[in-house]
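The structure under discussion is supplied below as structure tokens; questions concerning it will follow.
Partial complex: the chains shown occupy the same locations as in the complete assembly.
Per-chain numbering from 1; labels A, B, C and D assigned in written order.
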Amino acid sequence: MKRQQVIIGIVALVLGVLLFATPFMFIGITAVKSAAEASHLGLSLPSKWLFWENFMAVIKARNYMLLLAYFNSTVITVGAISLLAVSAAMIGYVIQRRPSKWNGFIYALILAGLMIPPAVVPTIWLLKELHLFKTLHGMILIQVAYGLSFSVLLFRSFIASIPRDLDEAAIIDGAKPWQVFFKVILPLLKPITITVVLVQSVTIFNDFTNPLYYLPGKDNVTVQLTLYNFQSQFSSQMNLLFMNILLVTIPPLIMFIFFNKQIVKGMTAGAVKG
Amino acid sequence: MASVKLKNIHKEFNGVKILKGIDLDVNDGEFCVFVGPSGCGKSTLLRIISGLDDASSGEIEIADKDVTHADPIDRGIAMVFQSYALYPHLTVRDNIGFGLSLAKRPKNEINERVNTAAKMLQLEALLDRKPKDLSGGQRQRVAIGRAIVRNPEVFLFDEPLSNLDAALRSKMRLELTELHAELNATMIYVTHDQIEAMTMADKIVVLNAGHVEQVGTPMELYHHPKTPFVAGFIGSPKMNLFEGQTAQEHGADIYGIRPEHLTLSTQTGKWQGVIKHIEHLGADVIVHIQVQALGTLVARADGDFAVTTGSEIYATPQQGREHFLSK
Amino acid sequence: MKSSRSYPYWFILPSGLIYLVLFLVPTVTAFWFSLTQWDLFETRFIGLENYSQFFQEPFLITGAVNTVVFGAVTSIAKSILGLLLAVLLTSGLLGQSFLRTLIFFPVLVSTVGIGIAFTEIMHPARGMINVGLSYLGIHGPAWLIDPHLALFSVALVDVWKGVGLATLIYIAGLATISSDYYEAARIDGATKLQMFFRITVPLVRPATVTVVTLSLISGLRSFDLIWAMTKGGPGFSSDVLASVIYKQYQAGFYGLSTAGNIILFVLVALIVVPLTYWFNRREVDL
Amino acid sequence: VELSILIDNNPDTVALTQALTLAYSKKHPDVKFEMELRPGGAEGDNIVKTRLATGEMADVFIYNSGSLLQALRPSRTLEPINDIANFSNILSSFTSTVSDKKGNVYAVPAQTAMGGGILYNKRLYKELGLKVPMTWKEFMANCAIIAAKSKAAPIAQTYRDSWTSQLIVLADYYNVQSEQPNFADDYTNNKAKFATTPSALRGFEKLQQVSEAGYFNDYYGAATYNDGLNMVATGKAAHYPMLTFAIPAININTPDQINDVGFFAQPGDDASKNGLTVWMPNAFYLPKEGDHKDIAKDFLSYVATVDACNTITNAIGANGPYLIKGCTLPDNVFPAVKDMLPYFQVEGRTAPALEFLSPIKGPMLEQLTVEVGSSIRTAKSAAELYDQDVEKQAKQLNLPNW
């Protein structure tokens, strides 16, 4: 590391902490206050640090609902992501690589997924018809459907940066189309796949409207729904609410820290001359 | 086992005609070399034979089957890309073994064949590296290795030795020739290297601006070029070509004489001129002579031929070595 | 290239089917509801009345203008800041990994929490921002209360929350640029700035396309943060089309809000589709 | 058997439901309950509607009474409860807000009735020697004195939680009704408008008046509901127009000051016609196609007992009179609750809020009142816009005469 990098690094750290961390200190501090103090909001330090009390209150709330929610959300997230990441990459791959007039149409359909909000009631009818309503796998499929557009868009534009020569080399080596994709393209898409995985799992993990509509039932709670334990229209227990927000944020945060390091430069270095 | 037949192949890119009707028969087991100036369409033709690109029109047969619209995988070919196209995420070992592992060959067979190829290509020490940690020539060798482990019926090589040093290149020439003899596979080979073309080819195809100029054995092309282009293109330094009187005397448009077929003398000869420039190659010297009537005449002489720039010299064409060509 | 066989359409099938059944079919069904008066229990066909009703919304113009302004401001800011941050955070700084996490953290936190936190932080008197500014002798503005400023304040928070996502996409984009080009540019005598503008910016284009498209669409459609922070207020000053529609939906005017959604979709499509067309036409292939 | 029960996430609702179900399960050990939470507000309304429309409602659910109920199409989707054992215990003032034209009643109240009026700081009133105002004029005079003689803001307004801005308009309905007894019907039948009915317009005008007088706390645009409660409890503000359901929250936030908080109805122009606008509580409903109707009905029947009232009081305290016959309040209720009770003891000193008399309530109201309170819009203009908003609602509800 050069000296310049250290200096800029320090400046960036100070600025970053100031701009990005202070709001979280606000959340963090509120999370350890008593209910009365928290109702005033504000950044003053709590007179009593109630970390443990608030923590346990949140965990224990409604019969350890948060733990069940962690479990459900994790199942949905993992299920949806594994389906989503791979199949979105496949779609992006085909529409990027294959020039045809259908592509415009497919692409438009994909974009529509970003531009049109889902129609809740017809979807519920449909899910009931398919016996997927109120089931975790139904929820997983919904999340796949809703996350597809975003992921395909991301993959599609990045696949352009993988030289076609590699597809061709694999084809000559006797690879079937799916082998070309899984053995050559997908490994090289790692930075994007990680991005998609990160972003989508955060979205799915933190989703609350969709589970609210498509996955009712006490046993099906997801993490964001636990926020409702402490926040209602007319009164909120800010301290517990923010403690809950903190707790709910931790799993995706760990995931980010883990995956962030995997985004490495130069995946395609040395592949082609020219 | 497999002949390759091209019938009236045309190719355009966005309206620009690149190949203008290529007809060609490569016999089963033949070693066929494509030569031609940079950009004349050699790689394009190779890609069409491999099935990576479709010809705009024309037909292709491999092993007497029409494969014009067949997939690359169904053509029984292996190819070395001019750009290498190595898999950047795989080690050298896996790059070379990729095709075999796709074909679900047993692990130890793959290993064995990869090791054999690596030995031949002097890559043994590098088998666990990724392409980005290799030198240019090493990458090129990996690309060769990937093609040769697969024992296909037809090999397509696109300038496979261009980044190797002379010693390694001559070793590789030998290895490829042996491989050819051993497998009896059909080989189509693009090169800019005269020696490769002359020593390896059963048949040389000279391409120019999208069409075939001449097809023949190396010696045919060397001794009997049909067009001025072939005459100038085969042989290095290139043949001296002159329009004008000498040619007309023989009812031709162009008179040609190769530098190695000029005898130089300080005393007497057909053409008298002044030495403009001398290139010492070691074994030979190349002498550029300014001849009044003709222009610049290039002649090759022995490495120990002692002359100096500016001195007078006489050059005489050897009997029976002269070429008379029409445009 | 024989694309038909090398890139077969069945690749689209697995999740394309899910998408078709679970998203497209209900969406098309919903279109019919936009032609009805619908309280979820009963529908009554009323033709295009919902559409004409929607266009008579009293604050529609404000909402439409706000929508476009919000979408433009946030997506431009996210793209530019995201790119700059990504460049900074891939340059091997001290604490780079920590900084990345820090910047991405807002993406992870629920909008509700951020909304609450920032309404407090932007409190005109005791809010952290204005307290901070007062130390510098500046009398901070009434961020969320000033009707002229409220939308921009929310946009500011939206950028703050969303820039981590843009940065992440850009980081991935930067990772795919071969270092060869930077080396060539260094040899060609490019300064850092020139490298940024003439190598990075054009070659990170796939990321830019994604970031701009995604953030523009989500900006044009966004209301959750607006809702959490101002509910479209004060009054109607920070209302956007999506929040107008949301209010109709909440009021139980389901047919009307469906029509509104279709109108919003058309507006978004009118802006986004030409843009993506333009983007895709200039794609750099390798 | 397990009964599922869908409730909103207000802590009071959660607490009382837990207490009631526990008490019921004690009596009927074979019955268990599964509680499911939903958000409150309009989001919650949508969830309830969606689940009813798709036939996925829980066996029992809690929901608003009044205009919001009508949007559920009760006759189609809900189970009448006229046949439960303790039906007669329910006061008719409540049943009238949860029934349809055919006389089917659909709900049992889950809480006490609430008053909508003005929370005030008793200590401040005592210090300044003020009396509870009986007319708007007196109220304004009190405000003037407070403004002049104390540091307190005469009136707390908290527009960050914009729903709180509607109170001055909504709580004025007793005064509207006392002058215009037919207003609710005329309004429903498109015969009366806010903008053109002077007594109805008064609510908006009152808001404009206090706003223009500058009686609000600093930065009221950024203040929250909790801020408002704290201000009125600690004396930083003298008045806070609010519903009495706020009283438990004050007790949580500022338990030491709870006894300083008093309550009075929003005064009209005539001291002799002083009375309180009343809000009906949320109630328990049954969906039409529930699986365990009989048990669910038995549970509702239990809720309509004195025993249930006491259970609720124990769980969350009492904030107003119960709507179940025979239920009484304990003596130790908070002063603000005590202040409210006299209104109920005299016939005609209470009137339900408009939303319990008419199915139409425009969704824009809170934004309009924020604008009036922030002096962005005049009372008249706001009332006119509100009338338009209401028209949209009426049309959506497909009411006759619109």
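Here is the rule we go by: a residue touches a chain if its C-beta (ideal position, glycine included) is under 8 Å from a C-beta of that chain, and two chains touch if they have at least 3 such contacts.
Quantities reported herein were computed from a predicted structural model and do not represent experimental measurements.
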| item | value |
| --- | --- |
| Copy-number formula (whole complex, one representative of each chain type shown) | A x1, B x2, C x1, D x1 |
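Operating definition for what follows: only the chains that are shown with their structure count from here on.
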| item | value |
| --- | --- |
| Pair sharing more residue contacts (C-beta pairs) when A-C is set against A-B | A-C |
| Cα-centroid distance, chain A relative to chain C, in whole angstrom | 16 |
| Whole-Å separation of chain centres (CA-atom averages), chain A against chain B | 55 |
| Residues of chain B touching at least two other chains | 52, 71 |
| Numbers and ranges of chain A residues touching at least 2 other chains | 41, 121, 163, 168, 171, 231, 266-269 |
| Residue ranges of chain D in contact with chain A within the complex | 4, 8-14, 34-41, 44, 47, 50-51, 53-54, 56, 163, 224-227, 230, 245-246, 249, 252-255 |
| Chain C contact footprint on chain D (complex, rising order) | 41-43, 45-46, 49-50, 52-53, 71-73, 76-77, 159-160, 162, 218-219, 221-222, 363-364, 366-368, 370-371, 374, 376-377, 385, 388-389, 392-393, 395-398 |
| For the chain A and chain D complex, residues of the former touching the latter | 35-36, 39-41, 62, 120-121, 124-125, 128, 133-134, 212-213, 216-218, 225, 228-229, 231-237 |
